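Other chains of the complex are left out, but the ones given are in their true place.
Every chain is named by a letter (A and B) in the order it is written, and numbering of its residues begins at 1.
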Amino acid sequence: MRIDGRKKDELRPIEAKVGVLKNANGSAMFRMGNTIAVAGVFGPREVHPKHKEEAERAILRTEYRMSAFSTTSRSRPGPSRRSKEISMVIREALVPVLFLEEFPKTAIDVHIEVLQADASTRCAALNAAALALADAGVQMRDLVASCSAGKTNGEIVLDIAGKEDTDGELDLPVAYYPHKKMITLLQMDGIATKEEMKKIIALAKKGCEEIYEIQKKVLKEKYKEGDKDEQ
Amino acid sequence: MIETDKELIKNIVMKGKRLDKRAFDEYRKIAIESGVISSAEGSARVRIGDTEVVAGVKMDIGEPYPDSKDAGVLTVNAEFLPLASEEFESGPPREDSIELARVVDRAIRESKCIDFKKLCIEEGKKVWMVFVDISVIDHDGNLIDAAGLASVQALASARMPKLIKNKDSYEVDYENRSKEKLPMSGIPVSTTFVKIGGQIMADPLLSEELAMDARLTVGTFDSNGKIRFCSMQKGGNGGFTEDEIAAILDMAEEKGEELRKLIKKG
């Protein structure tokens, strides 16, 4: 049993919603326990500045930010080295599922705000981003689902949070492209043996698969509603 | 926004109407939730129509300003999140986000609704710093009023973190918030009016802001049952006559009272 009562392979309670913003072309909110991310997508649209445009494909731009009040100690607004790295690995995790070659000379902008942070913010951000891209009607090969696993008190557990994170021994976030069974984000902090590593990756992948089902359900519900609206 | 849209808005106004059929002195539906951010000492989400803003209050220990050594420090910052509008880009703060933060800051500061002397920990050395951070999440006009409401609700619902005194230093324990509220009396709110084709109207939509001649934001607060004015800010590339301003002050008084009723104390 874990501090918050979860089983070792149990995700925190998840809440997901698409179409949460009016102005963005697509949007989504994704909550994993006390971590909340909102994503808004604009595009495909014209590229400014022009010289960043690519002749053969759309450019994907991702921005991960944290609200100043999202952390226990206030975070200074504006980009940090950490947020720049995360923006980059999120972008690299999403590219494989997008048909960027279909929209040459355009930009697809994914803006993600973490409103509340309690571990796995990059995972929640990615889950929200994938839903927002789908909500924007951007053509996709598949969704991307993201989840972390890790080690705390010597135990391998799914979706570390709270004290498990601050006192934990290892954190390993993964993003998963289910159709291709491909891991498109993989980072790790902590110490482990090779056997542990493999178990943790497998567990994180399992978490991604659960999240993928939730993402699909949320989109399906939205789609049904859309059907009703049109009647 | 193209010129014809502006003309459209003006034409509707000329006919005594608004795009969304509201009366000229009518606000859109306002929804206020507090305590939406568990990591913040206080927080609130405000929706005015399709405009959405979240404000969070964070507190920390810091040093007082040399010219007011016995007073806590207030910092208000606003971020126009790029996801809130296709016009908002990443990068340095836009001038309108600076203006918004400063107008909200002035309404709070000038109304003296927070007793900053009570936020002094050790004179000249340590005081509480109160950060109000505003994230604009969806923009459909009248961000100032939404941000003002969210900030005040976040402050009103805030609980001080615990202060731990060591031998010769202080620490903040954020895990265990006290039940203590901020020393607050009075609720300052901003009410914003725009002029389009000579007509004054409250709570502008984004499309109305783009078509407006000028904007006037008026801050009011309640002081022992009386209404007082504490801030004003004209915006936009036009102006107001003295009579128009007088009319706006009347409306601000009335609308301010309406908005104040929406704030839940504590």
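In this text, a residue touches a chain if its C-beta (ideal position, glycine included) is under 8 Å from a C-beta of that chain, and two chains touch if they have at least 3 such contacts.
These numbers were taken from a predicted model, which means no experiment stands behind them.
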item	value
Subunit counts for every protein chain kind in the full complex	A x3, B x3
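Throughout what follows, only the chains that are shown with their structure count from here on.
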item	value
Chain centre separation (chain A, chain B; CA means) in Å	31
Interface residues, chain B side, partner chain A - complex	37-40, 43, 50, 52, 54-58, 60, 77, 79, 81-86, 90, 131, 133, 135, 137-140, 174-175
Residues of chain A touching chain B in the complex	21-24, 27, 34, 38-40, 42, 45, 63, 65, 67-74, 77, 79, 109, 111-113, 115-118
